[in-house]
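Certain chains of the assembly are absent from this excerpt, and the rest are unmoved.
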Amino acid sequence: MEQVRVGMVGYKFMGKAHSNAYRATPMFFPNTAKPVMQAICGRDPQGLEQARSQFGWLSSETDWRNLVARDDIDLIDINAPSDAHKEIALAAAAAGKHIFCEKPLALTLEDSREMLAAAEEAGITHMVGFNYRFAPAVKLAKKLIEEGRLGKIYHFRAWFLQDWIIDPSFPLVWRLQKEIAGSGSHGDLGAHLIDLGRHLVGEFAEVIGMSETFVKQRPLPSAMTGLSAKGDLNAPLGDVTVDDATLFMTRFANGALGSFEATRFATGHRCTNAFEINGSKGSVKFDFERLNELQVYFTDDAEDVQGFRRVLATDAAHAYMDAWWPAGHTIGYEHTFTHEVVELMDAIKEGRQPVPNFVDGVKCQEVLEAVERSVAERRWVSISEMA
Amino acid sequence: MEQVRVGMVGYKFMGKAHSNAYRATPMFFPNTAKPVMQAICGRDPQGLEQARSQFGWLSSETDWRNLVARDDIDLIDINAPSDAHKEIALAAAAAGKHIFCEKPLALTLEDSREMLAAAEEAGITHMVGFNYRFAPAVKLAKKLIEEGRLGKIYHFRAWFLQDWIIDPSFPLVWRLQKEIAGSGSHGDLGAHLIDLGRHLVGEFAEVIGMSETFVKQRPLPSAMTGLSAKGDLNAPLGDVTVDDATLFMTRFANGALGSFEATRFATGHRCTNAFEINGSKGSVKFDFERLNELQVYFTDDAEDVQGFRRVLATDAAHAYMDAWWPAGHTIGYEHTFTHEVVELMDAIKEGRQPVPNFVDGVKCQEVLEAVERSVAERRWVSISEMA
Amino acid sequence: MEQVRVGMVGYKFMGKAHSNAYRATPMFFPNTAKPVMQAICGRDPQGLEQARSQFGWLSSETDWRNLVARDDIDLIDINAPSDAHKEIALAAAAAGKHIFCEKPLALTLEDSREMLAAAEEAGITHMVGFNYRFAPAVKLAKKLIEEGRLGKIYHFRAWFLQDWIIDPSFPLVWRLQKEIAGSGSHGDLGAHLIDLGRHLVGEFAEVIGMSETFVKQRPLPSAMTGLSAKGDLNAPLGDVTVDDATLFMTRFANGALGSFEATRFATGHRCTNAFEINGSKGSVKFDFERLNELQVYFTDDAEDVQGFRRVLATDAAHAYMDAWWPAGHTIGYEHTFTHEVVELMDAIKEGRQPVPNFVDGVKCQEVLEAVERSVAERRWVSISEMA
């Protein structure tokens, strides 16, 4: 299969990022299967048509059921709000379509398991959108760990800090409503950290968390909007039903200790998605706001020149980078999606499951929900309880 | 004119960067004129066809004369090696085509003036590819200066540091041959610094420079190659005829002092294109390796909290950024070209000259050549001498 | 009282730091009471005499009881290993001496309370050695919070990362033995973080922690040594009885969330004692390895130049700095002790209690012990339980 015909549900922030990735793939990675931007799907015809035209999709559908039913679609890309993931995915699997679903996979662990089961039963290819794995600097961290260059891992600490809702007048958008978003900072930001923790360190054994909603009511928005909406404190208010911040600690199965913090109230941080890993032979540090860089330390460096190296992961020695520009020429946020699509296209071409896939989506959900349980019950929760 | 049909000469590093910009423009900046990727031109049919297909051009030409003669082309994009710029530009102007020419505009000041004269006589739109002006962080620096927020400018110091030829076995590629490249680090890297200096501080009054070729002979390459070729010291050697490093000092017309350094022998620097500006009311610092950031200092900050701010220029308040992703989501090197194309498309749509254009190309060449004269004659050279 | 005659128990790492502070105070802070270095006390006569001579003490004692009994001593400085604090402090208080005691105040909360009660009953001046409060950059953080310039505090995250025992052959020094040190990373490093959290954000309401000893046995040292000893894995091994790492989360009484991590297994970190505070109007970041700097962010900066400012806290506007060098000339670790001594001398001169004093020592111990209980019992522990 040299072409993969894509039908995409969703056309806002994530829809734009995915569209860009589909456009970039054949130009920069011509050796993988080519994604064909067959159809885009959304409910509002006017906004949909604008997105279709602007992003370059060949056709559109206003009902995702029609999209799923189309014969000329191989892959369903689901990036609509989280509450819609499950139903679409089940239908897509039933129709034998491959699925690329944004994270979090579903609103609940149970739903995500149902999605995985359906995908496995249908024998389709399935992927979940943990795009940060695909930053070349993160790939380098993974490589160093796999090659044993950091030794035994002792610590993982990670924090995803944003500040876009710190103004109390910011409106009650869908991401602040539990019934649509599932959770707040936890599922939106923490999910990425959990996935990185699993990817880099291994499975979680047990967790304990704490959570807070600092601003408990916000103005109702006139319409469902994106991240940049502005509100009015004199407008009618509604309850914020998700967490503004969730912190938790974990013990990994391999004995490493983990510390996690996801918050939308970290003033001054637009999008600090950062982690550090300490091992017996070395350490790495990453910060998404400088996504081309990985800080790397080795204990076996000569004793007078030990220190964290700022590796600019733009050399040919770094994953994906020979496809882009000469060394020293950085890439941006959107490129993580392109690399993600390359993995998906490669997997479809090679007849294997891409990584991360729905299994990773479910395992992330297990940890998310274990944390939620630990918050609610104020106790340590073992991941095995979630089985 | 809602569409601009482009014919592009060159398909290597710059051809790829320009192609990407043409592809990105209609998706992210749908309100400007749309560049249509009509034809790509190069001498090697096989490599050309691969580029055409991969980059998404509708057709191709192996002789730029044919390209220039085509009726279905509005704009000629010249990113072939520097020695080819002039002839193509003159023909394009004669044919009434708009021109987008990579820097340096020509091998000599005289040639660049001839190109400007031809463009002005033909009444066409002309642009020169100083893409770094279009980083949002650089745009912010420009804005702060224009609004007087840095006060009177005292200092500009700039350095463009690379290390890709520090290995003596790196071969004698075209960029190391004077007859093709014009000069080495000076025209390749220094030209960008000069343009930024002119853009941000103003015109140069006088200069004095020094230059060095550290590795004077290198292996002959079997074929003309890009930046990443590897050589063999046992191969026949040829003379390096350009500078490995050129430094110079300047006095700007407004009294500011400038310091410039361009080198390909700065070990550890893949692509440090950096500058700092000090004014009576504030300062800014920029480094291309962290291109989304501008360091900003103001003297009127409260006395206990004075310090350089790391501004992540990804907010809606920053140029171009509302077209991309939410705040905190960085962009990469290639986006500077997209913004450049947006300026070009806007200018064509609005019937005005874009900035920077051939006038800027000529003025940059004046400084480049004044520096070369100052190196050769070991004396201060006034820019007015170049008239 | 223009002079304070000091008798100091301990002459290793802390004894050296305190001695230096006593020497520096009259030169750089001539307006406070002058500490007179009357007598130094230790058990090993040879090492003691060398320290006395080198540090500049006027006399020495090998039995702290004799020291406490001397008429020519006003203040007892206790920086012997932690298990000795209580007995000496009680005797000193009984003798009516002022006390300056290193942290942690005692091995147990109960002991620390006994010390506080004794000090209060005796009516003496008492201080506890949380020296990091006295870095000018930390003073600036405190000032910004007190003046309301950060608004309501939402988050405090702090980590004290070291790597000096990551080598399994590092010997079983006293800091790794519970009966002498009380605890490991928790009491040594975590205590500082807790004090900074209390100082900057406020009292703790409840905590939950986790703890680990990664290397469970180590070579027995031939003698009690300091931080830099080297061991031999073939030597007889003994059990490490303290924690290598302790993490915990907290809810502050004012509603802020806190995250803490103290570890001696953070490879690559010699002494990263760092915290960040996020408030509704601004944020600050501090890292002891760059102790002269505070990163400061304000939400009310102009929207195009928002970013963390790197404030070099060496201006006259910063606490203590006009006593040292001109702006831009940094100070080091040891200066925090000098400032601490200045506070102590000022307090004695002015007849008030210095800050931090034994009350702070006890409150820190409450949190330390609450965390230990939460680790042991795997549950949230309220600080009120410790009453």
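Think of it as A, B and C in the order they're written, each chain with its own count starting at 1.
Rule of thumb we're sticking to: a residue touches a chain if its C-beta (ideal position, glycine included) is under 8 Å from a C-beta of that chain, and two chains touch if they have at least 3 such contacts.
If you're wondering where the values come from, they're calculated on a predicted model, not measured in any experiment.
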item	value
Overall number of sequence copies in the complex as this file defines it, 3 displayed	4
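Keep this in mind: only the chains that are shown with their structure count from here on.
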item	value
Copy pair subunit A, subunit C: interface residue numbering same or different (half cut)	same
Angular offset of subunit A relative to subunit B [C-alpha, multiple of 5 degrees]	180
Per-chain CA centroid nearest to the all-protein CA mean	A
Distance from the mean Cα position of subunit C to that of subunit B, given in whole angstrom	54
Cα-centroid distance, subunit A relative to subunit B, in whole angstrom	36
Euclidean distance of C-alpha centroids - subunit A vs subunit C, Å	41
Per-residue overlap in subunit A, given as positions that touch at least 2 other chains	269
Parts of subunit C lying in touch with subunit A, wherever the complex brings them together	154-155, 157, 159, 161, 163, 166, 208, 210, 212, 214, 245, 247-249, 251, 255, 257, 259, 261, 263, 265-269, 278-283, 297, 299, 306-308, 378-380
Subunit C to subunit B touching residues, read off their complex	140, 143-144, 296, 298, 301, 303-312, 315, 317-318
Contacting residues of subunit B [partner subunit A, same complex]	13, 17, 19-20, 23-24, 26-27, 30, 53-56, 162, 164, 226-228, 269-272, 289-292, 312, 314-316, 322, 324-335
